[in-house]
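Every protein chain but one is kept in place in this view of the complex.
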């Protein structure tokens, strides 16, 4: 979680920050982030520890931003953070040490300053589904420590183009 | 994720492993696990990284087992694992370096070999809610690499007593 | 690593920041931090992953500060950080899921703004040694992004008393 305000503002209820009009993705295209399971990803069971997936999902998301031309570290320097405010995951099948998998993500909705991402983790041939999930981010003004009223214009333009492509 | 079979059995759809009768908790009592935020829990924002909560939630759950008389490592040695198969989290408010919080959990349902836990992370005086969530575990037979047909009897007895107390 | 300057100053060579007189500990007393090994501490081998120890060592160190009356988060707010600049570890014996161990630390030297800590991780009866190590911290002025010329006076007083007790 990455809300940077010293005063720790309570996030408003979902309804309050979701505008009536939300842009839904018109594409089925996934950004792909390949992983080969390393020792530090696993637990005593020999399979990936259930929390490790969040590191992969974050890396995939940041690289996805980068592929759109948004450098996440630059965004933070400019005073805009994008913390996770909701996530849900279903673990369908274990993934084991040394296995190769593809973390797939796509932005599927822009609802004001809330951004929704879908995730799936598949085998390279896409025949096996290991994990599916959803993550919601919200844009935070780091200086004010508050949720932004609107996305930074440069980001908004890129995201709207992406979601409508 | 901790399914230990070499053959990585696909978990059946939720319906298939949920019996018609589920035991719902009749108590509102929470197990409490206090934390003071350490440097390694945080990220660049100065607040707790969103994936760190899963380590706390797991530790709270294992200590909760222990408080009921179930040693998790012993259970694994006896051939029963309890991997996470579903989780969802809402992040209401950031938690910062050095802050003291209470991770609270309780088992709220036994549905065959599926166990559902509620979570909330509160300030010590319970006036601030930082995170709320749900986690579902399922019992796995480590030797067969399959979901168990029923919980080990000793565990079943303890859990049923707990949920009905 | 926690040097906060935007300009990322190169740390000077060890000699340059070690004054000729260093205060050596006159006590053999250890601060003790007990741990029971959780699933997320382990890897595929069933034993603790070698990097996990650094989280325990950090938590032990921060609680040790606290026991002396130094709140680490307050220190950071006041503009002084204490990043790790050197560490070395020897792993003598594996520690397994569910095992109880004691992380022990003590400050053994103050050399200007460099602080040296010894570590050992033992069984509760102290008959088994699992890990031994050393960590060196250095005091950083967060505003200037530079190594401090001297420790903050309040900290200096506490530490000198401690090391001479």
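Chains: A, B and C, in written order; residue numbering restarts at 1 for each.
Note that in this section contacts are C-beta pairs under 8 Å (C-beta built on N, C-alpha and C of every residue); 3 or more make two chains touch, one makes a residue touch a chain.
None of these values were measured; they are calculated from a predicted model.
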> Which of B:75, B:97 or B:139 sits in contact with the chain that's absent?
Replying inline: B:97
>> Contact with the hidden chain only, please: which chain B residues?
In response: 39-40, 42-46, 49, 51, 97
> Mind pulling the chain A residues that touch the left-out chain?
Replying inline: 2, 37-40, 54-55, 58-59, 62, 71-74, 76, 96-99
> Residues of chain C in contact with the chain that isn't shown?
Replying inline: 1-6, 8-11, 43-51, 53-55, 58, 76, 81, 83-96, 128, 131
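Assume only the chains that are shown with their structure count from here on.
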>> Looking only at residue numbers at the chain A/chain B interface, is the share used by both copies over half or under half? Answer same or different.
In response: same
> Superposing the C-alpha atoms of chain B on chain C takes a rotation of how many degrees, nearest 5?
Replying inline: 180
> Can you give the whole-Å distance between the Cα centres of chain B and chain C?
Replying inline: 31
> Residues of chain A touching 2+ other chains?
Replying inline: 43-46, 49, 51
